[in-house]
Each structure stands twice: as C-alpha cells, then as structure tokens.
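Just one protein chain is left out here, and the rest sit where they should.
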Amino acid sequence: MTAVAKTEPTGLNLDGAANNGFFDEMFGRDGSAAGHYRKLRDTFSQISSDDFKTKRNSVDLAFLRQGVTFNVYGDSRGTERVFPFDLVPRIIPAKEWELIERGLVQRITALNLFLHDIYHEQRILKDGVVPAHYVLSGKHFRREFVNFAVPKDIYIHICGTDLIRDDQGNYLVLEDNGRCPSGVSYVLENRRAMKRTFRNMFEQVGVRPVEHYPQELLKSLQHIAPAGVAEPTIALLTPGAHNSAYFEHTYLARQMGIEIVEGRDLFVREEHVFMRTTKGLKPVHVIYRRIDDDYLDPTVFRRDSMLGVPGLIQAYRAGNVSLANSIGTGIADDKVMYYFVPRMIGYYLDQKPILPNVPTYLASEEADLKYILANLDRLVVKAANESGGYGMLMGPKATKEEIAEFRKRIIAEPRNYIAQPMISLSTHPTYVDGGFEGRHVDLRPFILCGEKTVIVPGGLTRVALRKGSLVVNSSQGGGSKDTWVLYGDE
Amino acid sequence: MLSRVASSLYWMSRYIERAENVARLLDVNLQLLLDFRSLDDEKLRAHWMPIVQTTGDQESFVQQHQRATAAAVADFMVFRQENPNSIVSSICQARENARMVRDQITIEMWEELNRLYLFMLSPQARQRWQDSPTDFFNEIKAGSLQLVGLSYATHIHNEGWWFSEAGRFIERADKTSRILDLRYHTLPARGLPKVVNQTDALEWSAVLRSCSGWDAFKSSYGAEVHPRHVAEFLLLNEDFPRSIRFCVERLNDALRKISGVSDRRFSNDAEKLCGRLAAELQFATVEEVFNAGLHDYIDQIQLKLNQIGNELFKVYIFHAFDPGGAEHFVQQEEQQQQA
Partner (left out) sequence: MKLEILHRTHYAYAAPVRESYNELHLQPVSNEQQTVDSFLLKILPSTRLKHYHDFYSNCVHHFDLPEPHSTLTIESNLRVTTHKIAGLPPEARPAAADQLKEALQVGRCYDFIQASRYVDTSPEVWRLAVDAIGDERDVWQQSLRLMAFVHSHITYQSNSTQVHTHTREVLAQRRGVCQDFSHLMLSLCRSLKIPALYVSGYLATEIASATHAWMEVFIPGHGWQPLDPTHNCQPDETYVKIAVGRDYADVAPIRGSYKGTTERTMDVTVRIERLPG
C-alpha cells in the first residue's frame, strides 16, 4: 500500500473513497489516484470543507431557482425536485474518449442501417441473421411505417447510449435509447454550475466544452428539413407541463431558439403541418418530438391519445414535415434487439464491435432460458420494453418471493425478458454525509446524427446515491455529476 | 406566438386581477358593517346581495345559503371551489394557466403564484381568515400586487406580455364597473339624486375604498362623498389607475401593440370596439351618464367589454378554424361488417 500524500488538515480529502472489488474511476487497485485526476485532487485539497458546503448549497439553490428539476410522476402540487448533483466531476482522458467515440459512431451507424433495412427490404431477416419473429413481435415495430421514405435515410437523430465499466475497467454498452432520450439538459446545466463554482480549475485542467450541443442539435434538425425548404421552421413537440422531462423540453427549445408546442397547437391540412399562432397558421417543417410513437397521431396509433396531432403521419408520409427521431425507432432500442446489435455491426459494417455488449441471455432462446431459470438469484432480469429501472429483477438482492414472481412471468412470456450477469458498475468518489465515498456510476453520452455524427464530449454521468445501490435513475434515488473529457491524457 | 400561450397569459392575468378585486370588495364591505347600528336580515340582504351579484352568482349563492350574512357571503366568495368566481377558484385557474406556459413567465412569478395557491388550499388560510379577515385579504392583495409588479418589472414586454395586459385591464374595468354599480338601487332611475344621507355616504365611500380610490378621490373632490363625484371619478377619470376610462385606454394600447397598428386606425373588430369605447369615455360628461341612468350606462359598458373580449379571442386565438369552447375530439363512427 503506497503512502498517500498527506493533505492539508482543512482541505478536502478524496482518498480512501475507493471501494474494494470494484473498478474505481479515480483510484487504482493500490489506492493511488490516476494521472488524469491528479489536478482535481490537488485543487480539492485546497478547499476547506466549509467552503465546499457553501459551494454545494449555492449550486442546489441555483438549480431550484432556475427550475433544473424534474416532476416526480404523480406529484401534482407543482413542487419539483432538484436532480441531486454531486460536485466531484468524473474525468475521462482523451485516449479513452477517442475509443468511446469510435465505438459509439460505429454503433449508431449500424442501428440506423438496421432500421432502414427492417422498414424496407428486411434483408437481415431474410438472411436469418436476426430471427424475424423478434422484430415482428416487437412492441415498437411499426407496421404502419414500412416502405416509408425517411429524410436523408436517418431514423435515429438523437441517441443516448448508456455505458458502464466492468471490474477490469472495460467500457461496455448497457443499452441504447433511441426514442426520446433525456438528460442532456442536466449535462449542460451541470457544466454551467461547475464553471461558476470551480472557475480556476477549468483553466488549469483543460476540459473540452459541451455548450455547443444545442447548436449541433439544431443543425441536425435543419439537415432533415423537407426538400426545397430554405429556412425550415422547427418546433419541439412536448406532451406538456405534466411530463417529468418538461424542464428539458423548454430548456432545449429555448437554447435552440425554436418554438415549443403541444399537440393541440398543431394542425394538419392537406398533409402540411401548421402551428396555430396569434398571427394565423404558420407552417412547420421539422418537429423534434418528445412524444412516444403511440401518442403521436390518433388516426394511426392510439385512438384515444389527446397528446398527438391527427394527420401528422400523413404529412410525414407525404414528405412535408420531418420528425426527429423518426417513427418506429423503438425496435432498435428494444432490450431483445440489443442482443443482436453486435451481429448488426458485423452484417452491415463487416466489423467487430469496438464497444462490446454486456453478456446477455434471451429468455426466448431455449438454451438461454434454461440458464436463466437456473440462475435467477445471480442475474439481473429486465423486461424488454420497460425503461426507468422498473420491471427489473436484481437477482442477488431479491427476495425469494420476488424471484418466484419473476420466474412465473418469464415462463409466461419469454419473449419479453432478457437477463444479464450483475455487472459491477465502476465507482467514483462522491460526497455523502460529510465525506467522500465510492458510489456506482454509469455514463450516457448523447449522439447526434445529422450531416455528420456528432458526440458532445462526455455526457451525463449518473450516480447511484444510495450506498451499494446500482440503480442510477432520477426517479429512483439517482444523482448526476459533470463529466470532463480532457484535451490531453492528464 | 402560439394562440394557446397568448390565451393562457391573458387568462392568468385576468384571474389574478379577479382575485384581488374580490378580496378588496369583501374587505371593505366587511369593515363597513361595523359602522352600522342595527342589522336585521333585510338590511343584511340589502347590503350583501348586490356584492354577490357583482360576480354574477346570485342564484348559486341562494341555493347554498339561507341567510346573507357576512360569514356566508365571505365563505361563498372566498373559499368555495364550486363558485367559479371565488378567490380560491380564481387563484387555482390563474395558476393552472401559468403552469401551461411555465417557460413564458419568470421563475419569480411562478414561485409567487404557486405560493399563493398553496396558501389558499392550506388550513392556514382559513385560520388566518378567522383570526383577522383584514389580514387575510391583505395577504391576497399583497400577493396579487407582487405578481403585477413582477410582471411589469421582470417579464419582457413582448406580444405575450401585452396579452396579459389586455386581460388585466379588461378584468379591472369590468370589476370596477360592478363595484360602481353596487349601490344603484339608492339612486333614482334617471338624473342625479338630490339628497345624500349619512348611510348612503358611507356606502358610497365604501365603493371608493373597494377600488382603493379613497385617497385619490379626496385629493380631487374633498371629503364630501356624492354619487355624482364617485361616478365621475370611477368612470371618467383619466389618471386614476382603476377608473374604467383608464383601463379601457390601456386596453386599447395593448391591442395596438399586439397588432402593430396605430390607434388612429383599427385592423380588427376588437380594436374598433375598444377605440369607440375609449372615445366615448373620453368625451362623456357625468350629467349625460346620470341622465341615461347610471345602472343602464354601466350595463352597456359591461356588454361592450364582453364584446371586445370575444372579438379579441376570435381574431387571435381561434381564427377561422376554431369556434372556441371545449375541444371535443371524437372518433368517426365505424361500420360493422354484417352482410
């Protein structure tokens, strides 16, 4: 055990925050801080704990006042909760990020090619690389959308891919979110908060900026405008103020300088979409929609949806309005299709995946099913179409009753379940109860597909604030950190 | 801007203004009761029913309450959610509209409105009311004034802000007119009253106080309260912020700012009607008003204000495609296959 440099008695001490057995972002096995964390460690040792407390309080207050909050489902009192923010940033050296970036670009390219294929020729199904019934039985495979021409052949324009690190420090893809991924507003606000709070550190450390995300998003939206429209009107379609991510919707709309609309503000006439404004009907050319397929158009999808726009799909089909993300992308982030993504990369790109999947078992494959049922107490079982951490069994932490319940469900509907070994997420020093301890983290970079594929350096690092917990979602006790991608390696 | 957003900003302001006016009205009239010697049911009724009528809810009140006592009226006009014009209903509606356009209003405005809303729904509200009605009403008034102030000082004066101005001044004009009309039954149908006894004078000064106009009135007319002066002050005064003329002129400004058209022309029916009303008030004399009958004159004003409001909505919110009212989204009937 190497001697750790003594810090000032009044300074913050991050040492000792590493957990045994897990890969820690900051500390190696021997307890020494990785090179790219050195400057952070030094800076923190100059900050007194009172000073630190003041900084934390002012950040929390600022977030609350600005409305960097989320609505907890079911809370109608108009009070919102701040998404807890930890001041210790997660740092990624340049060469690690370069690998992540290459891997993500490869993955999103394959996913978009896959989507184009299954909504047109379906060659990957005909060649048996992916069994057809997995696609056809997918809840999000939209038959209404087959043979549709999509602007610039891009299906997923905005993707949030969740990455974790195993105990060897390898980056693995946990899942893709290709429908309405959220969280990027926290990325931007976290960075602003950190810059205000640790101004000097930024100058010393050399962190790549993230502020250009809204401009890049706007560019990719402009890229898909219908042919012949020189200055497209772009709008963000939101379910409304009751939605848990409403803050992000308004935030992004404001940052991009586009109008935020609800379904009832839009109107389709002869397959063109219009906004109802005080000065009359104004045409809309591109819609960044944060509403799920099912609720988008009551004449095509759910008949009872009050959130959508009747006739929108016809307008889309006629090429008079473009949607980001496109319809039917949910089949690509289906947890069962996830299993086949490495095969997609091989089939469409003739390459091996740069970022591997987490080892996965499909309950609908017989051999896998046997394995799953025999090892329920050691596996994490997920329902194929749920998100947010619900519909999930954490084998090693579950009770006998919970395991028995899941066994029944899996046997009843095997197509709906996948299982993965409990991957120990990496940990990161996080401020808890007056000191620093390791807490599990993951990483969600945001990938934009426009004329080029652009990934804003870093992304949202989510941290499970409860000790030992592996669940990082905001609705279940998670928090976030700023993510720093360095220009260099230190 | 989006029609829906304009509509929400308009109604948010209108409801806030409504809550404040009802608070003002009740506060003054409760205090007024303390000045009277004996109050029997008949007197109470005569005193309170006109107040209930200002919100147009007489029928509903009569259904729910036997006697028109202070407690009953206050309960009805402050706390009843079933009464769409009560203070609590107005604040709930204001907040609901604000919530729909969260991103259009400043954080401070939302926080203040939300605070007021939570207060109204809490047990503290009733407690405060029981302990001291005046304190309670002051809380409401203070909250509302803070919102108006925030709106002026922090909300960017864009098209949306002008819609909220329009809502505010239409509501204020309407409520002032109703307050002025409170005591019309003590007046002759036409012409000015000859004699004003002490009771009437007290009631007319209550009318002024309900509009926070007592001090301003005194400085113009002195301490003698005659309905002629009160009417002139509240109807035709061009400088008092709660006078009907002042409100209509501000409304006119707001409409012009929204359309960008100068006030020497009009580009829609709302502007046309509002311009006419403003001109009428500008050149009216109080003798003409009383010769026509104060009550009738006020009735006409209320009608015209309604029309202006409707036209405003027709032009900017509903357009050709939307007759307004509840949006009923209906599935087309499908035919069964049964040959």
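Every chain is named by a letter (A and B) in the order it is written, and numbering of its residues begins at 1.
Here, a contact is a pair of C-beta atoms (placed from the backbone, for glycine too) under 8 Å apart; a residue touches a chain by one contact, two chains touch by 3 or more.
It should be emphasised that the depicted structure is a prediction, and the values quoted were computed from it without experimental measurement.
From the set A:Pro89, A:Pro298 or A:Gly395, the residue in touch with the chain omitted from the display is A:Pro298, counting the whole complex.
Per the touch definition above, the residue from B:Gln130, B:Gln198, B:Ser219 or B:Gln332 contacting the chain not shown is B:Gln332. Shown as candidates are A:Pro310, A:Gly391 or A:Gly477; the residue that touches the absent chain is A:Pro310. Across A:Leu61, A:Leu99, A:Leu136 or A:Ala404, the single residue that touches the chain missing here is A:Leu136. Panel shows chain A; residues 122, 125-126, 132-133, 136-137, 143-144, 146-147, 267-271, 298-300, 303, 310-311, 314, 317-318 of it touch the chain omitted from the view.
Summarising the interface, chain B meets the missing chain with residues 320-321, 323, 327-339.
Assume only the chains that are shown with their structure count from here on.
In this assembly, the C-alpha centroid of chain A lies 49 Å from the C-alpha centroid of chain B.
Contact residues on chain B toward chain A in their complex (touch as defined above): 1-4, 6, 95, 99-100, 102-103, 107, 114, 117-118, 159, 163, 258, 316-317, 319, 321-322, 327, 329, 331. Of all the residues in chain A, the ones that touch chain B in their complex are 65-67, 77-79, 240-241, 246, 250, 253-254, 259-262, 264-265, 267, 275-281, 298, 303, 306, 310.
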